[in-house]
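In this view, the complex is presented without one of its protein chains, the others remaining in place.
Up next, chain A:
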Amino acid sequence: MPFFEVLKNRAQSQINALLDKNSGNVNPAGQNNNHIHAQLLSGAESSGFNNYKRTLTKDDKFREQFNLADDQTLIADINAEIGFVTAPLPDGPNKPSVDQQVLYSGKLFLSESYLIFISANEPRVCSFTLPLLTIKRVERLPSKAYVFALSIQIYHGLTYSIQFIGLKSTCDRFCAALKNQLKSNLPLIKTMKPFLNTLYSEYLINMIELKHHDSTSAQPTTIETPVAGLGQIFKYPGDARKLRDKSKMRLWLEYLQTHGRNLTIIKQATFYKLIRVGLPNRLRGELWELSSGSMYLRLSNQGEYDRILQENKDKHSYAIEEIEKDLNRSLPEYPAYQSSEGIERLRRVLTVYSWKNPDVGYCQAMNIVVAALLIYMSEEQAFWCLNNLCDRLLPGYYSRTMYGTLLDQKVFESLVEKTMPILWNHLDKNDVQLSVVSLPWFLSIFVNSMPLVYAFRIVDIFFLEGPKTLFQVALAVLRINGEELLEISDDGAVISVLKNYFLTLDLSAHPKSPNESLRSITRFQELMVVAFKEFSGISEEMIVELRAKHQDKILEGIETFAKRNQIRSLLKPKNFTSEQLSIVYDKFYEAVLSTRELDYQLDQKIPLKKDTHHNREKSDSDAVSTTAHHSEMDEITFYKFLSTLADWIDINDPSLFEPSARGDSDGDDFLSRLFHNFDTEKTGYLSLQNVVDGLDKLVETDLLSSINHFFELYSPCVEGKLHKVNRDTILRMSEGLLFLTKPWREGEKLDTISMEQLEDLDQKRLQQLSLMESFEEQNNDSLDNEDIIGHDDILFDDNDGKSIKSVKSYKSTKSAQTSSSISPQPSGSRSKQVNSNTNADGKPSADFKRDEENILHEQSARYLSAVSSFIQRCFEYATPEKEEVLIDLSDSNEDKEQEICNNNVALDPSHPLSIDLATFRMVILADETLEMFFSKSLPLSMLANLNNSRQGLLGIDNPTRFKNTLKDVFDGLVTDGMRVANEVKRRIDDGAKNTKGRSSSQGNNNHGDDDDEKVVDEDVSQKDRDLLEDL
């Protein structure tokens, strides 16, 4: 319990922290997120998880009640009375068969493959789950008392009579449905025979019948012995005589002969009693799979085990590696597991399961459970039994997060608290964590916790009664040892006491009693009585209810733990705080999950085919492909993820997210380079570490590193050295720049230069306002005054999106604003002003509006010109170098280049050229806008988005809102861009020349003087424009 408290508190404080940050704004998504992640982490077992949460459909409940596979639905049900006539016992005295007159009333259900009966009120009186393919013949019986009566004959001769109770129409409908299903099961009948050959009960009875026949006819027939568990070769654990194995066997034989065997067995009170006293060795495996329902799974999936085994024969996986470590460490004291025969079987079952369910893969404790199963079961039986365990009986126990284990420990603790409050308080007071003690019991169904013979007795009941058995036994262990435990004050001692108890289960429970029969009761017998009598109140529903109750807390705890761990194990990035990392983590998993969710939905849409085999094959391979990367993202997911952080990705751009449309947008090339750059191991998927490392480079504000990184995207890096890039790649780079700078070109974002200009403008406006104020004060025009104040309130309210600043308080926040204009926060949101100004009709506002528009125009122009002069300069400073081109160009690129060159005189193919990193740097540094873009605008905008996304409203709602309003303002501007670009470019180039004083002698002999250059510049940029339009 304290462990969970810790987790809970941790989760709680996280949520509190979240609330604090939002200054009272509850983020309703926050709490759910935790579950999303936990669900994601727990992988495919989320289906198990859903079982508690989801409101079950009628079919779900039906399947759950009768342990049916997912392909079964409830087709019809009806009240009925059942009677059965047994075949006469072939040997021994012909006992009178079960009285034909005894009728059991209850309910009859029909599904695709089964006819199921369960007696009313007390289900244990009589029930069966009859596969339709075992029915040999159905006849209508003459009956007066009932509307309808059928006689159903089973393949082995047993006959059930069914008398329907209800309206004639209901009976008719049921019978029609039954007829239909029988018909569609006809083709499956041929699969029954090989299946029956794997069952010992079938073999046993056939042998007896054969003996009977042989004594009359002298025709000796042999029947193949079904594959048995390892116990048949290596001896079953325990002393068969002491276990009274023979008498148990006799009793079972009798039962099987009168009540049908294996698939067709009718469960009556004796059936349960016989299981309670312990199963005989030879029938144990079969009865385990029968009572757990895995026999039906095996029946409908015959051959699957071998198929998976063959298909993955020489494959390797991480799970296999883990399995290998434990093969020699599974019940090593049992002789079979010191032999290759035993080890091989164990290896195959565990491995096949890891292929079948890669989300679970392999979990320690599975080796012990399967090793136990294999003593009594064939490989295939054990395999399907394991399936049933993981999916149904021990849901989520062996999952990657082991959430099922943690959950049931919590459930167990709450049951202890409820049933043994004194002990609970004592343990609680002494800070003893019960789960430390009980966890292995649950995880390996008590195998390994107590001597095998006893553990198997519990397993017998567990398969019959389900998960509640584990709780009942665990509670009984505590109850029996309660007094001793009350004297103990640390969890180590609790373990010791109980360990000792388990080792002495064969001793007398009452050694000092004068009563001999009391003395002869063993501790184990006592345990059974306490577990199933005293704790008989522990029901399946109770467990389900408690699971649902505690589930959220557990998932929350797991999520917190996983996140903390994963973030801690990341190689620490340079530019992120742990808080920012935590946001990256959330966004990463949100993206991965949403993709997965999408995949899942697509999967669901695939119509269910009749050919289940084929279907399964498909879903299996899907499962492998998606789950192998269940915590990594593919390219498209990466774009989605990035779009939440990068203003330059338009989430609405279909070309980015639809593979079919890809390839014709500016961003494609850049984004794909980015993805592959992030993907350092070249797996085609990005891990959290990849993404963090990559983003770390993107938000780098060190100018040179930032430039290097951009260059790195385009330059093939060989042996740690960046190569030069050729002409074609230079063009690609300019495309990349165009793509990246889009938000600034389109005025959605403001860079520092524009911010400073706006600051100036604000300053001016402020002065003018105060002038006006004083003027209006003089005039006492209250209406106008209000108007203006009101207007400015709006203006500044949206200004940084957080606090309302009146005109008066503006001055005091001014300094903060100036500093933040360098930092990214207010960038972009400024533009809102333009909008509010448009609505205002004050004279000065209109003027300012024009000024603001001008600033935005200028910024847009600056960026366009920056990109065009980038190309120009690259070509200017590029060195002609033949070999580089040969190295860098693949055939297809050459074609492309050819094409481009034909259209562009500037790109004379006879002069191949390339630039290296140094030149590239120089080119970027030559342009103030680009320099600033790399050192500030780009990295800071991303960091800002990261920080903003903590506050849901700011990060998500606002930008889109003002983006749309801004669209109108800039529509004209953008189409006009080129003209403006040329204009401004000239100006800026002049300016740049003055300030930077770049020597024109460096590598260009074209330009004699300034006048000439201007002409050339215009010329080149004209060509560049063509180029840009072409691309």
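Note that contacts are C-beta pairs under 8 Å (C-beta built on N, C-alpha and C of every residue); 3 or more make two chains touch, one makes a residue touch a chain; residues count from 1.
Criterion: contacts and distances are computed from a predicted model.
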item: Record-based protein name (UniProt) of the chain missing from this complex, from "RING-type domain-containing protein", "Putative rab GTPase Vps21/Ypt51", "Ras-related protein Rab-20" or "SUMO-activating enzyme subunit 1"; value: "Putative rab GTPase Vps21/Ypt51"
item: Selected residue (touches chain absent from view) among A:L56, A:V453 or A:I495; value: A:I495
item: Residue, one of A:N281, A:Q433 or A:N726, that touches the chain absent here; value: A:Q433
item: Selected from A:S354, A:S444 or A:T752 as touching the chain missing from the view; value: A:S444
item: Among A:I205, A:L230, A:I265 or A:I368, residue touching the chain not depicted; value: A:I368
item: Which of A:D70, A:E311 or A:E324 contacts the chain that the document leaves out; value: A:E324
item: Positions on chain A where the hidden chain makes contact; value: 2-3, 6, 316, 320-322, 324-326, 328-332, 338, 363-365, 367-368, 399-402, 406, 433, 435-436, 439-440, 443-444, 448, 490-492, 495-496, 558, 561-562, 565, 568-569
